[in-house]
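Every protein chain except one is present and positioned as in the full complex.
And now, chain A:
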(Lines give C-alpha, C1' and ligand atoms only; values in the text may rest on other atoms or scores of the structure.)
Protein backbone atom coordinates (compact mmCIF):
# COMPACT_ATOMS: atom_id res chain seq x y z
CA UNK A 1 0.00 0.00 0.00
CA UNK A 2 2.72 2.30 0.98
CA UNK A 3 4.78 1.48 -2.03
CA UNK A 4 1.88 1.98 -4.40
CA UNK A 5 1.36 5.40 -2.99
CA UNK A 6 5.00 6.14 -3.38
CA UNK A 7 5.05 5.12 -7.00
CA UNK A 8 2.01 7.22 -7.73
CA UNK A 9 3.39 10.33 -6.20
CA UNK A 10 6.68 9.87 -7.92
CA UNK A 11 4.92 9.54 -11.25
CA UNK A 12 3.09 12.79 -10.71
CA UNK A 13 6.25 14.56 -9.78
CA UNK A 14 8.13 13.09 -12.66
CA UNK A 15 5.52 14.27 -15.09
CA UNK A 16 5.55 17.75 -13.71
CA UNK A 17 9.29 18.00 -13.66
CA UNK A 18 9.96 16.44 -17.02
CA UNK A 19 7.70 18.89 -18.73
CA UNK A 20 9.47 21.67 -17.04
CA UNK A 21 12.93 20.56 -17.89
CA UNK A 22 12.24 19.67 -21.50
CA UNK A 23 14.71 20.87 -24.06
CA UNK A 24 16.88 22.56 -21.54
CA UNK A 25 19.78 20.18 -21.41
CA UNK A 26 21.43 18.13 -23.99
CA UNK A 27 24.30 16.81 -21.85
CA UNK A 28 23.69 14.38 -19.06
CA UNK A 29 25.39 13.92 -15.76
CA UNK A 30 27.37 10.72 -16.05
CA UNK A 31 28.63 9.16 -12.86
CA UNK A 32 31.11 6.33 -13.05
CA UNK A 33 32.51 3.83 -10.62
CA UNK A 34 35.73 5.82 -10.79
CA UNK A 35 33.95 8.74 -9.22
CA UNK A 36 33.13 6.53 -6.29
CA UNK A 37 36.67 5.17 -6.04
CA UNK A 38 37.89 8.70 -6.10
CA UNK A 39 35.53 9.66 -3.28
CA UNK A 40 36.79 6.84 -1.08
CA UNK A 41 40.33 7.78 -1.95
CA UNK A 42 39.62 11.38 -1.01
CA UNK A 43 38.36 10.29 2.40
CA UNK A 44 41.44 8.11 2.88
CA UNK A 45 43.79 10.95 2.05
CA UNK A 46 41.98 13.37 4.32
CA UNK A 47 42.05 10.92 7.19
CA UNK A 48 45.78 10.41 6.68
CA UNK A 49 46.22 14.14 7.00
CA UNK A 50 43.96 14.38 10.02
CA UNK A 51 45.67 11.39 11.65
CA UNK A 52 42.69 9.15 12.30
CA UNK A 53 43.38 6.03 14.31
CA UNK A 54 42.55 2.70 12.65
CA UNK A 55 39.31 2.03 14.57
CA UNK A 56 38.00 5.54 14.07
CA UNK A 57 38.88 5.44 10.38
CA UNK A 58 37.02 2.15 9.98
CA UNK A 59 33.90 3.80 11.31
CA UNK A 60 34.19 6.61 8.78
CA UNK A 61 34.53 4.17 5.87
CA UNK A 62 31.59 2.12 7.09
CA UNK A 63 29.06 4.91 7.60
CA UNK A 64 30.04 6.81 4.45
CA UNK A 65 29.76 3.77 2.23
CA UNK A 66 26.58 2.54 3.89
CA UNK A 67 25.00 5.92 3.14
CA UNK A 68 25.91 5.55 -0.53
CA UNK A 69 24.66 1.99 -0.52
CA UNK A 70 21.32 2.91 1.02
CA UNK A 71 20.79 5.47 -1.76
CA UNK A 72 21.82 3.02 -4.43
CA UNK A 73 19.62 0.23 -3.08
CA UNK A 74 16.54 2.43 -3.43
CA UNK A 75 17.01 2.46 -7.17
CA UNK A 76 18.56 -0.86 -8.07
CA UNK A 77 16.34 -3.84 -7.38
CA UNK A 78 19.37 -6.09 -7.56
CA UNK A 79 20.45 -4.81 -4.17
CA UNK A 80 18.67 -5.07 -0.89
CA UNK A 81 18.67 -2.26 1.62
CA UNK A 82 20.62 -2.83 4.80
CA UNK A 83 17.70 -1.56 6.85
CA UNK A 84 16.79 -4.22 9.36
CA UNK A 85 20.05 -5.99 8.63
CA UNK A 86 22.43 -3.67 10.41
CA UNK A 87 21.82 -3.13 14.10
CA UNK A 88 19.08 -0.51 14.56
CA UNK A 89 19.19 0.72 10.97
CA UNK A 90 15.78 1.66 9.70
CA UNK A 91 14.51 2.17 6.19
CA UNK A 92 15.90 5.09 4.30
CA UNK A 93 13.48 7.73 3.04
CA UNK A 94 12.19 6.86 -0.38
CA UNK A 95 13.14 8.95 -3.41
CA UNK A 96 10.49 11.41 -4.47
CA UNK A 97 11.64 12.31 -7.93
CA UNK A 98 12.69 10.33 -10.92
CA UNK A 99 14.99 13.13 -11.92
CA UNK A 100 17.31 11.88 -9.24
CA UNK A 101 20.52 10.54 -10.61
CA UNK A 102 21.02 7.68 -8.15
CA UNK A 103 24.79 7.57 -8.48
CA UNK A 104 25.10 11.30 -7.89
CA UNK A 105 22.80 11.08 -4.90
CA UNK A 106 24.85 8.18 -3.56
CA UNK A 107 28.06 10.19 -3.80
CA UNK A 108 26.38 13.18 -2.19
CA UNK A 109 25.28 10.98 0.70
CA UNK A 110 28.76 9.49 0.92
CA UNK A 111 30.37 12.91 1.12
CA UNK A 112 27.81 14.30 3.48
CA UNK A 113 28.65 11.62 6.02
CA UNK A 114 32.39 11.59 5.50
CA UNK A 115 32.75 15.38 5.48
CA UNK A 116 30.99 15.47 8.81
CA UNK A 117 33.35 12.91 10.24
CA UNK A 118 36.76 14.10 9.09
CA UNK A 119 38.34 17.18 10.65
CA UNK A 120 39.73 18.97 7.61
CA UNK A 121 36.57 19.77 5.71
CA UNK A 122 38.46 22.17 3.49
CA UNK A 123 40.72 19.36 2.33
CA UNK A 124 38.04 16.85 1.53
CA UNK A 125 36.00 19.63 -0.04
CA UNK A 126 38.36 20.43 -2.88
CA UNK A 127 37.69 17.32 -4.95
CA UNK A 128 34.11 17.06 -3.82
CA UNK A 129 33.22 20.60 -4.83
CA UNK A 130 34.92 20.28 -8.16
CA UNK A 131 32.90 17.14 -8.89
CA UNK A 132 29.63 18.68 -7.70
CA UNK A 133 30.24 21.87 -9.64
CA UNK A 134 30.87 19.89 -12.77
CA UNK A 135 27.55 18.14 -12.35
CA UNK A 136 25.80 21.36 -11.53
CA UNK A 137 27.09 22.94 -14.70
CA UNK A 138 25.88 20.06 -16.75
CA UNK A 139 22.40 19.84 -15.27
CA UNK A 140 21.74 21.97 -12.29
CA UNK A 141 18.25 20.78 -11.78
CA UNK A 142 19.08 17.12 -11.85
CA UNK A 143 21.98 17.73 -9.55
CA UNK A 144 19.87 19.63 -7.09
CA UNK A 145 17.23 16.95 -6.74
CA UNK A 146 19.94 14.32 -6.50
CA UNK A 147 21.74 16.35 -3.90
CA UNK A 148 18.58 16.88 -1.91
CA UNK A 149 17.86 13.19 -1.86
CA UNK A 150 21.43 12.22 -1.08
CA UNK A 151 21.34 14.58 1.87
CA UNK A 152 18.04 13.20 3.08
CA UNK A 153 19.46 9.71 3.17
CA UNK A 154 22.60 11.04 4.80
CA UNK A 155 20.50 12.67 7.51
CA UNK A 156 18.76 9.37 8.04
CA UNK A 157 22.14 7.64 8.38
CA UNK A 158 23.42 10.36 10.70
CA UNK A 159 20.46 9.93 13.01
CA UNK A 160 21.28 6.25 13.21
CA UNK A 161 25.00 6.89 13.54
CA UNK A 162 24.47 9.24 16.46
CA UNK A 163 23.16 6.35 18.51
CA UNK A 164 26.30 4.26 18.18
CA UNK A 165 27.88 5.56 21.41
CA UNK A 166 30.80 7.15 19.62
CA UNK A 167 30.26 10.59 21.11
CA UNK A 168 30.00 9.13 24.60
CA UNK A 169 33.21 7.16 24.21
CA UNK A 170 35.08 10.39 23.39
CA UNK A 171 34.96 11.51 26.98
CA UNK A 172 35.16 8.19 28.72
CA UNK A 173 38.20 7.73 30.99
CA UNK A 174 41.63 7.27 29.52
CA UNK A 175 43.16 3.86 29.86
CA UNK A 176 44.88 3.68 33.22
CA UNK A 177 48.43 2.43 32.97
CA UNK A 178 49.27 2.48 36.62
CA UNK A 179 49.99 -1.05 37.62
CA UNK A 180 52.90 -3.14 38.72
CA UNK A 181 51.72 -6.09 36.71
CA UNK A 182 54.35 -6.44 34.01
CA UNK A 183 52.17 -8.56 31.76
CA UNK A 184 50.01 -5.52 31.33
CA UNK A 185 50.36 -3.13 28.43
CA UNK A 186 52.53 -0.06 28.89
CA UNK A 187 53.02 2.93 26.61
CA UNK A 188 55.84 2.38 24.14
CA UNK A 189 58.61 4.52 22.67
CA UNK A 190 59.15 7.00 21.29
CA UNK A 191 56.00 8.95 22.05
CA UNK A 192 54.66 6.82 24.88
CA UNK A 193 51.14 7.70 23.82
CA UNK A 194 48.11 6.78 25.90
CA UNK A 195 46.38 3.59 24.83
CA UNK A 196 44.01 4.65 22.08
CA UNK A 197 40.30 3.93 22.02
CA UNK A 198 40.04 1.95 25.25
CA UNK A 199 36.24 2.07 24.93
CA UNK A 200 35.90 1.03 21.29
CA UNK A 201 34.16 -2.17 22.36
CA UNK A 202 31.32 0.03 23.53
CA UNK A 203 30.67 1.25 19.99
CA UNK A 204 27.54 -0.33 18.56
CA UNK A 205 28.60 -3.00 16.07
CA UNK A 206 27.07 -3.17 12.60
CA UNK A 207 26.30 -6.85 12.12
CA UNK A 208 27.65 -8.82 15.03
CA UNK A 209 25.36 -8.83 18.03
CA UNK A 210 27.99 -7.77 20.54
CA UNK A 211 31.65 -6.87 20.69
CA UNK A 212 32.54 -10.19 22.29
CA UNK A 213 30.66 -12.44 19.88
CA UNK A 214 33.94 -13.55 18.36
CA UNK A 215 35.91 -13.50 21.55
CA UNK A 216 39.16 -15.29 20.80
CA UNK A 217 40.96 -17.79 22.99
CA UNK A 218 43.06 -15.98 25.60
CA UNK A 219 46.73 -15.33 24.80
CA UNK A 220 49.37 -17.76 26.08
CA UNK A 221 49.81 -17.34 29.79
CA UNK A 222 52.32 -14.63 30.61
CA UNK A 223 55.60 -16.09 31.72
CA UNK A 224 59.17 -14.99 31.41
CA UNK A 225 60.33 -18.49 32.09
CA UNK A 226 62.41 -19.99 29.32
CA UNK A 227 60.55 -22.69 27.49
CA UNK A 228 57.11 -21.34 28.29
CA UNK A 229 54.92 -20.71 25.28
CA UNK A 230 54.80 -17.02 25.98
CA UNK A 231 58.55 -16.71 26.36
CA UNK A 232 59.13 -18.73 23.20
CA UNK A 233 56.88 -16.40 21.27
CA UNK A 234 58.64 -13.38 22.72
CA UNK A 235 62.02 -14.73 21.67
CA UNK A 236 60.66 -15.55 18.24
CA UNK A 237 59.93 -11.85 17.78
CA UNK A 238 63.43 -11.03 18.91
CA UNK A 239 65.06 -13.64 16.69
CA UNK A 240 63.16 -12.59 13.59
CA UNK A 241 64.40 -9.06 14.13
CA UNK A 242 67.94 -10.35 14.44
CA UNK A 243 67.53 -12.31 11.23
CA UNK A 244 66.21 -9.27 9.40
CA UNK A 245 69.15 -7.24 10.65
CA UNK A 246 71.53 -9.97 9.53
CA UNK A 247 70.09 -9.70 6.03
CA UNK A 248 70.88 -6.03 6.07
CA UNK A 249 67.22 -5.26 6.18
CA UNK A 250 66.71 -6.40 2.60
CA UNK A 251 64.82 -9.56 3.36
CA UNK A 252 61.38 -10.51 2.20
CA UNK A 253 60.22 -10.28 5.80
CA UNK A 254 61.35 -6.68 5.91
CA UNK A 255 59.54 -5.91 2.68
CA UNK A 256 56.35 -7.51 3.98
CA UNK A 257 56.55 -5.73 7.32
CA UNK A 258 56.94 -2.35 5.68
CA UNK A 259 54.30 -2.96 3.04
CA UNK A 260 51.61 -3.64 5.60
CA UNK A 261 52.73 -1.15 8.22
CA UNK A 262 49.57 0.92 7.73
CA UNK A 263 50.43 3.02 10.76
CA UNK A 264 48.63 6.37 10.46
CA UNK A 265 51.18 8.15 12.61
CA UNK A 266 54.76 7.09 13.07
CA UNK A 267 56.47 9.73 15.12
CA UNK A 268 60.17 10.19 14.85
CA UNK A 269 62.20 12.11 17.37
CA UNK A 270 65.69 13.33 16.73
CA UNK A 271 66.56 15.48 19.64
CA UNK A 272 64.20 18.40 19.66
CA UNK A 273 63.34 17.72 16.03
CA UNK A 274 60.15 15.81 15.75
CA UNK A 275 58.41 14.67 12.68
CA UNK A 276 55.95 12.10 11.56
CA UNK A 277 55.35 9.81 8.68
CA UNK A 278 51.76 9.08 8.01
CA UNK A 279 50.13 6.27 6.10
CA UNK A 280 46.67 4.92 5.47
CA UNK A 281 45.24 2.70 8.15
CA UNK A 282 44.79 -1.09 7.75
CA UNK A 283 41.17 -0.41 6.87
CA UNK A 284 42.27 2.20 4.36
CA UNK A 285 44.62 -0.31 2.75
CA UNK A 286 41.75 -2.74 2.26
CA UNK A 287 39.59 0.01 0.83
CA UNK A 288 42.39 0.38 -1.68
CA UNK A 289 42.18 -3.33 -2.44
CA UNK A 290 38.43 -2.98 -2.97
CA UNK A 291 39.16 -0.41 -5.63
CA UNK A 292 41.77 -2.65 -7.28
CA UNK A 293 39.34 -5.58 -7.31
CA UNK A 294 36.50 -3.46 -8.68
CA UNK A 295 38.67 -2.16 -11.48
CA UNK A 296 40.01 -5.55 -12.41
CA UNK A 297 36.48 -6.89 -12.33
CA UNK A 298 35.16 -3.92 -14.31
CA UNK A 299 32.58 -3.54 -11.60
CA UNK A 300 29.96 -0.91 -12.31
CA UNK A 301 29.08 1.89 -9.97
CA UNK A 302 26.53 -0.06 -7.99
CA UNK A 303 28.63 -3.12 -7.56
CA UNK A 304 31.50 -0.95 -6.43
CA UNK A 305 29.33 0.66 -3.81
CA UNK A 306 28.24 -2.77 -2.72
CA UNK A 307 31.83 -4.02 -2.51
CA UNK A 308 33.04 -1.04 -0.49
CA UNK A 309 30.10 -1.22 1.86
CA UNK A 310 30.30 -4.89 2.63
CA UNK A 311 34.06 -4.80 3.13
CA UNK A 312 33.89 -1.66 5.25
CA UNK A 313 31.22 -3.23 7.47
CA UNK A 314 33.30 -6.37 7.97
CA UNK A 315 36.34 -4.27 8.84
CA UNK A 316 34.46 -1.98 11.21
CA UNK A 317 33.00 -4.91 13.13
CA UNK A 318 36.46 -6.48 13.05
CA UNK A 319 37.92 -3.50 14.90
CA UNK A 320 35.17 -3.57 17.51
CA UNK A 321 35.74 -7.27 18.07
CA UNK A 322 39.51 -6.89 18.17
CA UNK A 323 39.49 -3.89 20.51
CA UNK A 324 37.19 -5.77 22.84
CA UNK A 325 39.90 -8.36 23.24
CA UNK A 326 42.78 -5.88 23.33
CA UNK A 327 41.46 -4.14 26.39
CA UNK A 328 40.35 -7.43 27.94
CA UNK A 329 43.74 -9.14 27.81
CA UNK A 330 45.72 -5.87 28.03
CA UNK A 331 48.82 -7.69 26.96
CA UNK A 332 52.23 -6.06 26.96
CA UNK A 333 53.99 -5.43 23.64
CA UNK A 334 57.15 -7.38 22.74
CA UNK A 335 59.23 -4.20 22.65
CA UNK A 336 58.56 -3.46 26.32
CA UNK A 337 59.68 -6.89 27.45
CA UNK A 338 62.63 -7.19 25.10
CA UNK A 339 63.92 -3.79 26.20
CA UNK A 340 63.57 -4.80 29.80
CA UNK A 341 64.85 -8.37 29.72
CA UNK A 342 66.78 -9.01 26.55
CA UNK A 343 68.26 -5.92 24.96
CA UNK A 344 67.63 -2.39 26.17
CA UNK A 345 68.57 -0.99 22.77
CA UNK A 346 66.27 -3.26 20.77
CA UNK A 347 63.68 -1.64 18.61
CA UNK A 348 61.10 -3.20 16.37
CA UNK A 349 61.16 -2.87 12.59
CA UNK A 350 57.79 -1.16 12.74
CA UNK A 351 56.97 1.39 15.38
CA UNK A 352 54.84 -0.22 18.06
CA UNK A 353 51.35 1.26 17.84
CA UNK A 354 49.79 2.66 21.02
CA UNK A 355 47.41 -0.03 22.23
CA UNK A 356 47.58 -3.49 23.81
CA UNK A 357 49.01 -6.37 21.82
CA UNK A 358 46.39 -9.11 21.68
CA UNK A 359 44.92 -9.80 19.19
CA UNK A 360 46.53 -8.22 16.16
CA UNK A 361 44.19 -5.65 14.68
CA UNK A 362 45.58 -5.97 11.19
CA UNK A 363 45.16 -9.74 11.34
CA UNK A 364 41.56 -9.56 12.50
CA UNK A 365 40.41 -6.97 10.01
CA UNK A 366 42.43 -8.41 7.12
CA UNK A 367 40.84 -11.77 7.80
CA UNK A 368 37.39 -10.21 7.84
CA UNK A 369 38.01 -8.06 4.76
CA UNK A 370 39.38 -10.99 2.77
CA UNK A 371 36.26 -13.04 3.51
CA UNK A 372 34.03 -10.17 2.41
CA UNK A 373 35.97 -9.60 -0.81
CA UNK A 374 36.11 -13.30 -1.61
CA UNK A 375 32.36 -13.42 -1.16
CA UNK A 376 31.97 -10.62 -3.71
CA UNK A 377 34.67 -11.36 -6.26
CA UNK A 378 35.31 -15.05 -5.68
CA UNK A 379 38.26 -17.04 -4.43
CA UNK A 380 41.53 -17.13 -6.32
CA UNK A 381 41.08 -13.53 -7.38
CA UNK A 382 44.67 -12.52 -8.11
CA UNK A 383 45.59 -8.86 -7.97
CA UNK A 384 48.44 -6.37 -7.99
CA UNK A 385 48.36 -4.32 -4.85
CA UNK A 386 49.60 -0.80 -5.57
CA UNK A 387 47.75 0.79 -2.63
CA UNK A 388 50.91 1.87 -0.88
CA UNK A 389 52.67 3.38 -3.88
CA UNK A 390 51.61 6.84 -2.80
CA UNK A 391 53.38 6.18 0.48
CA UNK A 392 56.66 5.24 -1.08
CA UNK A 393 56.23 1.49 -1.06
CA UNK A 394 56.39 -0.95 -4.01
CA UNK A 395 53.63 -3.01 -5.59
CA UNK A 396 53.03 -6.52 -4.27
CA UNK A 397 51.17 -9.32 -6.00
CA UNK A 398 48.70 -11.66 -4.38
CA UNK A 399 46.96 -14.72 -5.70
CA UNK A 400 43.89 -14.18 -3.59
CA UNK A 401 42.39 -11.97 -0.93
CA UNK A 402 43.01 -14.65 1.64
CA UNK A 403 46.66 -14.85 0.66
CA UNK A 404 46.93 -11.10 1.14
CA UNK A 405 45.31 -11.35 4.55
CA UNK A 406 47.75 -14.04 5.64
CA UNK A 407 50.66 -11.88 4.60
CA UNK A 408 49.19 -8.86 6.36
CA UNK A 409 48.95 -10.91 9.53
CA UNK A 410 52.53 -12.17 9.22
CA UNK A 411 53.77 -8.62 8.68
CA UNK A 412 53.03 -7.87 12.33
CA UNK A 413 55.29 -10.65 13.50
CA UNK A 414 58.03 -9.61 11.08
CA UNK A 415 57.55 -6.03 12.14
CA UNK A 416 58.25 -6.97 15.74
CA UNK A 417 55.02 -5.60 17.12
CA UNK A 418 53.08 -8.83 17.71
CA UNK A 419 53.64 -12.34 18.97
CA UNK A 420 52.65 -15.28 16.83
CA UNK A 421 49.49 -16.06 18.80
CA UNK A 422 48.10 -12.59 18.19
CA UNK A 423 48.36 -12.96 14.44
CA UNK A 424 47.25 -16.57 14.19
CA UNK A 425 44.34 -16.25 16.58
CA UNK A 426 43.60 -12.82 15.17
CA UNK A 427 43.24 -14.19 11.68
CA UNK A 428 40.89 -16.91 12.93
CA UNK A 429 38.89 -14.27 14.81
CA UNK A 430 38.64 -12.10 11.71
CA UNK A 431 37.66 -14.91 9.39
CA UNK A 432 35.01 -16.18 11.76
CA UNK A 433 33.62 -12.69 12.02
CA UNK A 434 33.87 -12.17 8.26
CA UNK A 435 31.97 -15.36 7.54
CA UNK A 436 29.28 -14.36 9.98
CA UNK A 437 28.94 -10.99 8.30
CA UNK A 438 28.70 -12.33 4.75
CA UNK A 439 26.30 -15.05 5.78
CA UNK A 440 24.06 -12.72 7.67
CA UNK A 441 23.95 -9.83 5.26
CA UNK A 442 21.70 -10.06 2.26
CA UNK A 443 22.87 -7.34 -0.04
CA UNK A 444 23.21 -8.44 -3.64
CA UNK A 445 20.05 -10.41 -4.22
CA UNK A 446 20.87 -14.04 -4.83
CA UNK A 447 18.93 -14.33 -8.08
CA UNK A 448 20.76 -11.38 -9.45
CA UNK A 449 24.14 -12.52 -8.36
CA UNK A 450 25.46 -13.25 -11.85
CA UNK A 451 23.68 -10.35 -13.42
CA UNK A 452 25.17 -7.75 -11.15
CA UNK A 453 28.59 -9.19 -11.37
CA UNK A 454 29.97 -7.22 -14.22
CA UNK A 455 29.26 -5.06 -17.12
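As a working rule, contacts are C-beta pairs under 8 Å (C-beta built on N, C-alpha and C of every residue); 3 or more make two chains touch, one makes a residue touch a chain; residues count from 1.
Following the convention adopted for this analysis, contacts and distances are computed from a predicted model.
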Identity of the absent chain, which is to be given by its UniProt protein name, from "Ammonium transporter", "P-II family nitrogen regulator", "VCBS repeat-containing protein" or "Putative electron transport protein YccM": "VCBS repeat-containing protein"
Touching residues on chain A - with respect to the absent chain: 49-51, 119-123, 167-168, 170-171, 173-179, 186-187, 189-190, 192, 194, 265, 267-278, 339, 344-345, 347, 391-392
